[in-house]
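Got a structure for you, questions after.
Note that this complex is displayed minus one protein chain, with the remaining chains in position.
Here is chain A:
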């Protein structure tokens, strides 16, 4: 049993007189203890809403509907009452946010913002809490923590603020940490430091980490398993190496191709994915990515593509995936995901029958057949 099991999570915003917005449309993924899982996608694909829904932090408003399940350690976070949810938040599941300046209370010293978590969940008060808070700041690499405790967010640099936020999140040694674009608001050198810090914390404490980002560099440096989101659904799940070497979903391929490369020639142009994230097809009508997809075929439209589980611990949602060089489409084990399957995990029966993926051992290379 995974630590966190998100199953068919959906978030819709209904407004009177307006079209209902499906921000998250059936997201499923799982996180094991100590694992670093990435949720990757463009702005607006539902990454942040997914994390806020799991935490129960979506702003309460009429017309908001959250469906599906998010089972953490045996209990469904979405079904909990407000009180038990508050007990879990900050203690077992903690979150780090995007913009460290606006995420810190400007009128309260850093010290109180750290100790209030300790007081709430660990019953620490006064000097004991202050001592622990200073140790936490020290652990996240804030020099002179005693002095910093008395300071206010505006007196800290951007990197320091994010470190302070991380200190608040790890104060109770949570088992799951959700980081929502933790480095977006920071400059590149600080980004690297913060990622290094997160890696260290996760390694030392065995905390599982869900890393939400649009930055493939962050993903490449940190994540064990990666879920690529598009239009509110996971379109591809894979471990790090296979995903970067052989992306199967055309969207993943497009994301990877659009990353600017230092070793590219001077005059070389960037390769953006054509169209914008707004040009989507509603999932029930077919693949949401189809309008922007270079590999679109007729089958893409009509009904939603089913989840394809393959041998090398990955799954994708595409009827015409990017071929793996040296491997014919027929050679793959294809299995339509039964509704009870756990996406993001490898079905046990898929593994033994697998033909080896290495070129040369499989059938002779052929050209891709396009209907």
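Quick notes
In the analysis below, a residue touches a chain if its C-beta (ideal position, glycine included) is under 8 Å from a C-beta of that chain, and two chains touch if they have at least 3 such contacts; residues count from 1.
Note that in this section contacts and distances are computed from a predicted model.
For the chain of the complex excluded from view, the name given in UniProt is "ABC transporter permease" [choices: "ABC transporter permease", "Penicillin-binding protein 2", "ATP synthase subunit b" or "Aldehyde dehydrogenase"]. Touch with the chain that is not drawn comes from one residue among A:29, A:97 or A:283, which is A:97. Interface note: of A:43, A:105, A:157 or A:258, the residue touching the hidden chain in the full complex is A:105. Hidden from this view is one chain, which touches chain A at 55, 57, 59, 62, 82, 85-91, 94-95, 97, 99, 102-109, 112, 116-117, 120-121, 152, 154, 165, 168-169.
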